[in-house]
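The complex appears here without one of its protein chains, the remainder shown in place.
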Amino acid sequence: MSGEEFVPLSLTPMLIGVLAAVACALPGNFLVLRKQALIGDAISHVVLPGIVVAFLITGVVAAAPMMLGAAGAALVSVVMIEAIRRLGNIEPGAAMGLTFTTLFAAGVLLLEQSDTSSVHLDVEHALYGNLESLIWLDAIGWESLLDPVALAGLPPELGRVVIALLGVCAFLWLFWRPLVLSTFDESFAQAMGIATNRVGVALVMVAALAAVAAFDAVGSIIVIAMFICPPAAARLMTNRLEHQVGWSVVFAVLSAVFGYVFAGYGPLWLGFDNAVSAAGMIATVSGIILAIAACFAPHRHRSGAPAV
Amino acid sequence: MSLEVAANMGATPKAEIPADSPMVIRGMTVSYGQKPVVFSVDMTVAEGSMTAIIGPNGAGKSTLLKAALGIVQPLAGQALVFGKPLQSARHRIAYVPQRASVDWDFPTRVIDVVLMGLYRELGLLRRIRPHHIEKARACLERVGMTDFADRQIGQLSGGQQQRVFLARALAQEADLYLLDEPFAGVDAATEKAIIDVLKSLRSEGKTVVAVHHDLTTVRSYFDRVFLINTRKMAEGTVDDAFTSENLNQTYGGRLATGQIDQLELAAG
Partner (left out) sequence: MFWNALTLQLGYNATLVTIGATLLGIAAGVTGTFLYLRKRALVSDAISHATLPGVGIAFMLMVLLGGDGRALPGLLLGAAVSSWVGLLCVSWLTQRTRLSEDAAIGAVLSVFFGFGIVLLTVIQTMGAGRAAGLESFLLGATAGMLFNDALVIAGGGALTLVAVLILRRPMTLLAFDPEYAAARGINVGRMDLAIMALALAVTVIGLKIVGLILIVAMLIIPPVTARFWTERTDHMVMITGLCGGLAAWIGAGLSAVAPAMPTGPIIVLVSFGLFVASLLLAPNRGVLAVYLRHVRFQRRVHLRQGLLALAQGQPIYEAYTVRLLKQAGLAHADGVPTEAGRARAAKALRDEKRWELVRADQAFESAAALYDGLRDIETVLTGDQISEIDQRIGGPQGVAS
């Protein structure tokens, strides 16, 4: 394929998909190790009520208020899950399920009740985004990458995903040790003076940041898949955390690239005219990678002595 | 009320508490729900001693340690470490949690676990230098685990896991070592290795407190005991406090008489 076609139509969506996938997979490693994988599920569901409320307050469909709304909703859901879990003495899974379904229901109801017919805001969009539409119209070929005028026309989602990814990386770099320590051995970490509760909340908030930025670009379904599938597959590849994180990035990139390519060109190869949902395809590819890892990866079985 | 009764209950008047004792616990009460697990417990750990915390299952042994370390929130009471509040003396404590409290399937190596003991020294971002690795290896050497440094922790046996935990505590280079059931479910060789390390710590002037459940080894391993069954039942040197009378009180008759006879107890 030529640069004239690829750069404007495929480069930016693919890049955004890759960056969003990596931004979610990185904190996902810790969510999976802490057996909190479904927090990712909960966060991605509550993004919808967040943006609906933001729209109702501001009356416009603009990125900044919506991302704030989504982040706020993620925070509310985390607080709600903790409150229900502790106050009601309810197991975390049930508290999570209760929280995110309720918030999601509230979001759908608000959406139906308010007049959003004039704006582009609907549940389907929230669920599977529209990666294909994030094209770079100002680009005419590879040379546009060096053209400041064309660069100014990059889709704004790209910038936001980059910022989210940088935020995630900075958090992991800065708090790597307390994160590892409180994930592996919480009571030892507490005896060391680490505020493990705060570390846990910070991790969830960083995951929410990644989810919100990714959601904005690619919809919430990718978000859950990227939180869980690449880290889960990576866990089966190695027994060292640093390597696991590396593998998860590799798997996230592979899922995004192949998912996007299959969605855009797969149907053409099979003789159909139209492309299929890129977000859905990326999730599907990540699942295929996990399935392959579960069947063949070197460290797929539990090892060693039982805990007691 | 006679003072003699008060003395029997092990009450410790304030004047006797040495200001720089490694650990003083005062009026500690912890409850899970409506049931106190630890009730109004005072404890004074003597410097340079090896103390066993003894009591039946569910008597609050581990909970007392965790409350002293701030891991569980007490309903009342406080702990002083070397005469200071816990926050400003954490660096002088090394803690060995129960082996079962951890997911041993975690993707990490033995040496990495020992390096966790250097967290206070390394902080958030300081790089791990060769001398840190050297120190970690030296700690592994003391517990006889040098050959396992690069093993995945999931491949260790129970006894080896416990030794790694002890090596991590050694890396902390603390003055007070708190161990929660260090001998639970370990093999005889590990038990010997651990007690040797603990005794060598004592000879260096460090203080050791361990939750312990095997009454037959108390006399040969420890020099002081602390008997607890929700309340403090007795505290003192093995000769003074490890008596059949105190054990009967602590275990509430749950200990068979034959068992007690085998324990080379001090005359009650």
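Letters A and B mark the chains in the order given here, with residues in each chain numbered from 1 onward.
As a convention for this text, a residue touches a chain if its C-beta (ideal position, glycine included) is under 8 Å from a C-beta of that chain, and two chains touch if they have at least 3 such contacts.
Computed from a predicted model, the values in this text were never measured in an experiment.
Here one chain is not drawn; of A:9, A:76 or A:90, the residue touching it is A:90. Residue A:32 is the one among A:32, A:53, A:70 or A:192 that touches the chain not shown. Although one chain is not displayed, chain B still touches it through residues 1-2, 4-6, 8-9, 11, 13-14, 26-27, 29, 31, 34-36, 39-40, 75-78, 105, 229-231, 248-249, 252-253. Panel shows chain A; residues 32, 35-38, 40-41, 45, 84, 87-91, 93-98, 101-102, 104-106, 108-109, 112-113, 123-124, 127-128, 221-222, 224-225, 227-229, 231-232, 235-236, 263, 267, 272-277, 279-284, 286-287, 290, 294, 299-303 of it touch the chain omitted from the view.
As a working rule, only the chains that are shown with their structure count from here on.
If you average the CA atoms of chain A and of chain B, the two centres end up 43 Å from each other. Residues 33, 173-178, 180-181, 183-188, 190-194, 235, 238-241, 243-244, 302-305, 307-308 of chain A are the ones touching chain B in the complex.
The touching residues of chain B, counted against chain A in their complex, run 66, 69-71, 87, 90, 93, 95, 97, 99-109, 112-113, 116, 119-120, 122-125, 152-158, 161, 168, 178, 185.
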